[in-house]
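Below is a slice of the complex: some chains, not all, each in place.
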Amino acid sequence: MVKTAKKKNKKASHFHSTLSSSAEKKQGKAKITIIDYNETQFQEREVPKAEDCFCFKDTSSVTWINIDGIHDVDTIEKIGKHFDLHPLVMEDILTIEQRPKMEDLESHILIIFKMFYYDERIEEIKIEQVSLIFFSNCVISFQETQGDVFDPIRERIRSAKGRIRKMGADYLAYALIDAIVDNYFIIMEKIGEKIEGMEEELVTEPTPKTLQTIHNLKRDAIFLRKSVWPLREVISGLQRTDSILIKKSTAIYLRDLYDHTIQVIDTVETVRDMVSGMLDIYLSSISNKMNEVMKVLTIIATIFIPLTFIAGVYGMNFKNMPELDWRWGYPLVWVLIISVALLMLSYFKRRKWL
Amino acid sequence: MVKTAKKKNKKASHFHSTLSSSAEKKQGKAKITIIDYNETQFQEREVPKAEDCFCFKDTSSVTWINIDGIHDVDTIEKIGKHFDLHPLVMEDILTIEQRPKMEDLESHILIIFKMFYYDERIEEIKIEQVSLIFFSNCVISFQETQGDVFDPIRERIRSAKGRIRKMGADYLAYALIDAIVDNYFIIMEKIGEKIEGMEEELVTEPTPKTLQTIHNLKRDAIFLRKSVWPLREVISGLQRTDSILIKKSTAIYLRDLYDHTIQVIDTVETVRDMVSGMLDIYLSSISNKMNEVMKVLTIIATIFIPLTFIAGVYGMNFKNMPELDWRWGYPLVWVLIISVALLMLSYFKRRKWL
């Protein structure tokens, strides 16, 4: 089964080379962190072996087991076996190109979604798959790499700030998803900044590099959209499910989460509209530029080509060219030349080319 | 929580820099205005402190508390605490990038929507978030800045004109929303004027500035659309809710309001269609212009280049060029030149380039 998962990873991975998945080169063991808390108590530790987290399965306190590194298949499989996960669920967790989804499996709920983060170094949006499984008092989260998006939640648990320590595993799961959805807004802002940064240059100075940037934005928007739309189904699935794992008091938070998701979708659509509008504007701008270039060429050429012809005529070597012998021949030619030039210029003025 | 709200403001704010939110630079205390009325009595006053409006909570008359300046978080929070608003509701009110929404919270209904107004000074559409909370006999409205869109309603209350003094808080809420939806039509008219003003120039004299204007209109249409579509859900949510806060007699007004909303949506879609049509026309116009330019260049060049060649030939210095010694050589060359030119001209005439 693990093989299947790997095979599938390879298959679809090509489509993400742009929003490039950072998991490909990972090696080494997964990092397992455990946070166990209730309203009064709290412990946090990193364990070296999968087996070390098994004892937390049946405690009455809320346990959050975070696993960084789904490339470490052995560890994941051990956990899967202990927590009695269906082979298909395991496959879903290990396959990094999953479509975001939510599945209610009675004793536990599986949620898979995409996390985006902006890599400042290479100025690119990176994508990562996060899977959540939550039982009545335990949440297991699987990440491709170690990230810092969940840090604020860890901090809130540690400091017992807000409601989180008073609520159950379902609220913890909500908080984790909310952290990731919040993260989407940051990505949106980055894209928004890029779009704004280009608006000016788009109309005034379109270059092939602008085109490249628009193309990249478009591709990003396509992938964001692909990840964000299914999220709506996921959250509304959580809302509609009659699983006993989700307490009634969490419903209002899920509704709020749903609203945020809709807003993310709205924004992605807006980005799409704006980017596709930018391409049209780009094309029009290029045409405008070309028009400018053509006008300059036309003005210069249409003024000087006839003049050159006139000069050419009096450069002919015919024996019998009376004009050449006239006293005022040369000045008259200048008069002619200047008249033609002025005529042309006034024509261009009338056509508003000047 | 206030921090969260602020954080979120920052996040998404970039997308509104065009329809630029006017709230960003606000400071100072919020302005609280209270209007309390029933069919026979009426009082209106501005209070300096949040606490001053608490006494109106349980009067039997209808109370409208209007708060201008949601940047004054302290005041808003005090009111929220007193009126027993859920923390998530508070967050919604304080976050200015909310998607329009309606939430029935049993003891009160929350409505959030966008208000547009046209800033004559800078010729730009500005966007502002307005939140309404209404209880059985009290409406609280939150605005980013002090606006005059609610003035006609204030006037109607003062002068006891129409039905407003005879109806309850739900009618007041309806009247406030209606005032804002009515305002949308004014924005649409502004955009309509701009579109019309460009139609002529679009086909006859497309310039890069035209392109800029189309681009701005497109962006405005995208944002208007984003704000207007959810409004439909809001109003239809109000219609479908079985909250006791909405009296049966208000239903017909809500239906009318819904019709207006649909009409606004229709108009936004029409604007979108027209603007996207304008871009196509623009591109075609530019192509037409370029064609004109090219024709002029081609006509001049194709007439004079061959003539210049002829003149060039007889400018050669070969010893043995019999034509140069002919008596009628020079006049014959002129005949040749004129024939070639006429030939060309007739060719252009046949191709309808002249």
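Lettered A and B in written order, each chain numbered from 1.
As a convention for this text, contacts are C-beta pairs under 8 Å (C-beta built on N, C-alpha and C of every residue); 3 or more make two chains touch, one makes a residue touch a chain.
None of the values given here were measured: they were computed from a predicted structure.
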| item | value |
| --- | --- |
| Homo-oligomer size of the whole complex, from 2 visible chains | 5 |
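Assume only the chains that are shown with their structure count from here on.
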| item | value |
| --- | --- |
| Chain centre separation (chain A, chain B; CA means) in Å | 26 |
| Residue ranges of chain A touching chain B (in the complex, touch as defined) | 182, 185-186, 188-189, 192-193, 196, 199, 202-204, 252-253, 255-256, 259, 262-263, 266-267, 270, 273-274, 277, 280-281, 283-285, 287-288, 290-291, 294-295, 297-298, 301-302, 305-306, 308-309, 312-313, 315-321, 352-353 |
| Footprint of chain A on chain B - complex, ascending | 8, 10-15, 17, 86, 88, 97-99, 101, 103, 205, 208, 211-212, 214-215, 218-219, 222-223, 226, 279, 282-283, 286-287, 289-290, 293-294, 296-297, 300-301, 304-305, 307-308, 311-312, 314-317, 321, 323-327, 329-330, 333, 337 |
